[in-house]
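Only one protein chain is missing from this complex, and each of the others stays in its spot.
Residue numbering begins at 1 within each chain, and the chains themselves are lettered A and B in the order written.
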Amino acid sequence: MNRKFGLAVVVVVLGAGAMSAARAYDSDWKRGRIYYRQICTTCHTAELKKPIAPNDRTMAEWASYLQANKHNKGKDTVSSYFSKQYRDSIKAKNPAAAKYADVPEKDLIEDVKAFVHKSAKDGDAPAGCS
Amino acid sequence: MRTGRFMVALMVALMVALMVSMPLIPAAHSAPDEDSAKLLKSTSDHTKFKVLQQEFNSGPEVTKACLSCHTEASKQLHKTEHWKWEYKSPDGQLLGKKNVINNFCTSIRTNEAACNVCHIGYGWKDDTFDFTSEVNVDCLVCHDTTGNYRKQAGMAGNVVTKAMEFPPGSGTMIKPINLKKIAQAVGKTSRDTCGACHFYGGGGDGVKHGDMDSSLASPEKELDVHMDALGLNFGCATCHMTEGHQVPGSRYAPTAQDKGDAHIRGKEYTTNPTTCQSCHGQAPHKKIAKLNDHTDKVACQTCHIPKFARGGVATKMSWDWSTGGRMGPDGKPLIIKDAKGHIIYTAAKGDFVLGENVVPDYQWFNGKVGYTLLSDKVEKSEQPTRINHFDGSADDGKSLIWPVKIMRGKQAFDPVNKRLAVVHTAGNDDTGYWTNFNWEKAVAVGMASIGAPFSGKVDFVSTESTWPITHMVAPAKDSVRCHECHAAQGRLEKVPGIYIPGRASDHAGWLDTAGWALAVLTLLGTLVHGLGRVIVSMRKK
Partner (left out) sequence: MPRMYIFKRFERFWHWAQAGLIIFMLLTGFEIHGSYALFGWEKAANLHTSAAWTLIGLWLFAIFWHFTTGEWRQYIPTTRNIVAVMNYYSVGIFTGAPHPFRATQLSKHNPLQRLAYLMVKLFINPLIWVSGLACLYYNELAASKIAVLAGLPLSTIALVHTAAAFMMLAFLIGHLYLSTTGHTPLAHIKAMITGWEDAQESEPAAAVVNAGGR
């Protein structure tokens, strides 16, 4: 009896966890825009002196760039700049990183993907840097 | 013994389970998970409406679908200035975009197909537009959430649903928009939707207002403490609290001084909900109470918006139409850019002066704005013609010191009939100034459109217009410091009728002279007396 109860608890807990993990994610291009501008662009502007605008690339170029997951000519990965670790490392100085500290990495990548997709050179609403 | 150990294990398991599942239990008013957040946003999922599951070929088709549920929406909109572009001022002046003239692109008349891309309707290309049409109200331009809705200038506010060449023969292809996707994703208005027009007033990003440009779509806290995308994240409608599509806070009917209380839920208010006071009340400074002593004379904006055009987008500060029409060495209309790549001259429009991080002008403002209209006589003189001007004075009891942007320019007028000119600028035709660079032809068409006489002569007159600065509210730490006004030649140097401690021009000169003279003479007297004593005591020795 007791054992069955314990088992039930474990099943319920695991089930709930699995369900929340499996939900379909609806990307949020506006959050992607904030991440892109306040995290990607802020650093690019500081490091490269010249930011990369969404409309510098086509939708296909953005898609393959994100797919390849190679940042800085393959020295590191794009996704590492979405990792919780990365956000934690800059959050003292970057309010966007602080605000999104606990958002799943995958969701943020999806958000930025949605933003660059629509804002690409041939996207539905091409966008520059500001 | 065994049962005991088992019980302990069970307890631990239970507690662990509880802790793990805790975040899954929504507490009242706590941040819900994303699924709930989405659910709680609206009772309607527009993708599920049959009427929206169709391909739309035009804007009015979408509106028709909207109206099948939102039956009264268009009637509400018909009552707005957004639709009418007309407003009768308390002084009886007929204003609104339809009637006024400004010193940017001047007038919409004869240019409707281009200008009216920012009308919340479809098809206003000339005087024949039907203002009673319900299907011609554009729902999507305000309720789009995808950021992909776009109206094409030159098409009288209509949208492009199939790829087309525009202007015809130009070789430029216009990308169509997907109305079905956009219609299925409608939602509340946002900085992006309002900004689609209001950020671009005057014909381009940030051109007109100075305190409104695309940098406010997703601003950082330093740019606007309320709209801060990561913080308070105000939409436009958070302040411009709209009911029944009636948007309060129009520049045509401004509230210069709000002596009302902060609005509390449940209480009825007749005061403008867009003022600072409608949330912050009359004594908002808690830490430095002395600052509250300023609110009887100084608008909040004066200290809290230290500069405008702070978001990296330049605003036009002056516009000289009289220099238009120059051709480059290649025989094509000349375009000149500054070092930053901003256009400062085009043959079509003349010379511009742009400004970023601009310190506003300051003046007394009591909420009344007077306009020079097309029917008013205009004299060419040293004093610029005031396209509009803010009324107010130090002692009318209704005015506060407001920050403003003064837009200066030179624009076409008829020197014989002494009227500001309506210029037919846009349009791929024989008379549009932007294609033919012939003032006389362009003005003739413009003046004819309003039934005004035209002498056939065009001259240029200096003009000035005044724009309130009220957006781009900085965080308190960046507000204007005391010494920026309490000083000689400070920000408020030119504001008359008020005594500002520290402003040298307010000093009674005779008192300062007499006072310092008294001090110096006293000092001299004591020095002479003292010297005498020293000499006497030295002689004694």
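The rule is simple: a contact is a pair of C-beta atoms (placed from the backbone, for glycine too) under 8 Å apart; a residue touches a chain by one contact, two chains touch by 3 or more.
These numbers come from a predicted model, not from an experiment.
Chemist: What are the shown chains in contact with the chain that isn't displayed?
Modeler: In the entire complex, chains touched by the missing one are B.
Chemist: In the full complex, which of B:232, B:327, B:343 or B:523 touches the chain missing from this view?
Modeler: Of the listed residues, the one touching the omitted chain is B:523.
Chemist: Given the contact definition stated above, which residue among B:70, B:188, B:494 or B:533 touches the chain not shown here?
Modeler: Answer from the full complex: B:533 touches the omitted chain.
Chemist: Since one chain has been left out of the picture, which residues of chain B touch it in the full complex?
Modeler: Interface with the chain not displayed, on the chain B side: 290, 292-293, 296, 481-483, 486-488, 498-499, 501-504, 506-508, 511-512, 514-516, 518-519, 522-523, 525-526, 529-530, 532-533, 536, 540.
Everything that follows uses one rule, which is that only the chains that are shown with their structure count from here on.
Chemist: Per the contact definition, I'd like the list of chain B residues that touch chain A in the complex.
Modeler: Per the stated touch rule, the residues are 6-7, 9-10, 13-14, 17, 20-21, 24, 33-35, 38, 146-148, 150, 175, 177-178, 192, 214-215, 217-218, 220-221, 229-231, 311-313.
Chemist: Note which residues of chain A are touching chain B in the complex, please.
Modeler: Chain A reaches chain B through residues 2, 5-6, 9-10, 12-13, 16-17, 20, 23, 25-26, 29-30, 33-34, 37-38, 95-96, 99, 118, 122, 124-125, 130.
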